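Let me give you the structure first, and then I'll get to my questions.
All protein chains but one are shown at their positions in the complex.
Then we have chain A:
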Amino acid sequence: MINAAGREIPADIQGYKQVKGYAGAFATRPPAGARKAGAKLKAVYPGENKLLNSIEEAIEAAGLKDGMTISFHHHFRNGDYVMNAVIAAIARKGIKGLTLAPSSFLDTNDELIPFFQQGVLIATETSGLRNKLGHFLTTNHMARPTILRSHGGRVRAMESGELKIDVAFIGAPVCDTYGNINGVHGSAACGSMGYAMVDSRMADTVVAITDNLVEHPLCPVSIPQYQVDYIVKVDCIGDPKGISTGALRVTSNPRDLHLAKLAAKVIEHAGYFKEGFGMQLGAGAATVAAGKYLREVMLREQVAANFAIGGIVGSFCDLLDEGLIKTLFDVQSFDARTIQSLRDNPRHQEYDCTFYANPWNKGPMVNKLDYVVLGATEVDIHFNVNVMTDSNGIMMGALGGHLDASAGAKCTIICAPLLRGRLPMVTDAVQTVSTPGETVDIIVTDRGVAVNPKRQDLQENLKHSGLPLMAIEELRDMAYELGGKPAPLKMSDEIVAIVEYRDGTVLDVIRRPIV
């Protein structure tokens, strides 16, 4: 079948649920009468002890068995020691056939490749794949194809019962002796626990792993004791250097700054830049830098935002302190400055991923966005965005909250250079649709800005902005003229991954490239 994003989707995909094609950004809704899925009913009684001596003990106590599904959070990013250590322990116990469903993967998880080869792990469901692991899962046959979901889509899948977590392992920067957790204290402080909060609520068994065990009760509490089964104290759960990058510095790359400046100008003129607006900026170099230019515009025009959301960076915390943003909602904190702000500023609010992005609850924050500025690996003339596969068709990115924020925002702005090296980044058709064009409004490149023709209102608003407005086809032509039109990749028929839209329909499939 051809889905609403124009992609050919097979009627059946081996190892995957019944295929339902993407039908439009808000076309597929919760089945009438469906109830939320949830964790098993369990009780801990007075006097019972949750503390265990080792990860191995916790694996036993959790009743982990062959074929189960386990989850982790990625708040520690490249400083994470927990996922690799737990899976190594699972392998030592001889457990096999697990599905690994973390909120995302990072470069450090390349260490997991042997466990896939040994059959300890046989499938993954996640939001992002990078580096060697991304390459491995694109080029090797797994029992079931990888399922890629946005942050919001992952919560929806859990709450609708499609993704059932048997055991969640939660790396806890601080944990008390009865299981209360937060992310702002300790040497492995990571700030918001937004993704882990969901896993703690939805998993049948929750194991907290901490290197910072404190007396009960902890304050403040992000993940409450009543969701936590077991607690394991280890020496170290993460490397602070990999968790946060000090104060995230604004890029000095002239091209990223140029894109950022154009994006800020789009925000100023597109029509929603009014006192009390809401925004999200992605964590890429250009999108973060857009905040710097936007600050100048906000000061000049005396316009403050009511809220900003998303992964939060330090420059947003500065805007919060300056009163240019009234409230921050933080699902993931990117740097030390942000962690400090979350800890100290009451207007900097931690929130979980369903609150952020789940399309099937009673209103995620993304629904209230006026603007979101996001990056892209490549875009096409239908405004489809690819953030998932590289020019060789290898998985190397993360859906993150990209398609959630794009669907929610009144104006979605995508920043991408027209060329990377010699490769055109505005093309006839992206390799993988990871965010559908119907939810994308404006594409900002270093050589021109294109407005989605369905948004004549934005086109009209930007007419006198002085921005270099062009048709998307002109941008493509310019890119092809400079870089040449790349030949299509040779792909096999084997589907190695499925890009689910946030509502659980199939937006695109990723096939194994023939290399």
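Throughout what follows, a contact is a pair of C-beta atoms (placed from the backbone, for glycine too) under 8 Å apart; a residue touches a chain by one contact, two chains touch by 3 or more; residues count from 1.
Quick note on the criterion: contacts and distances are computed from a predicted model.
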item	value
Among "MaoC family dehydratase", "Citrate lyase subunit beta", "Carbon monoxide dehydrogenase" or "Biopolymer transporter ExbD", the UniProt name of the subunit that does not appear here	"Citrate lyase subunit beta"
Candidate in contact with the missing chain, chosen from A:7, A:201 or A:258	A:258
Residue of A:176, A:211, A:352 or A:446 in touch with the missing chain, whole complex considered	A:446
On chain A, residues whose C-beta touches the chain left out of the figure	252, 254-255, 257-258, 261, 419, 446-447, 464, 466, 482
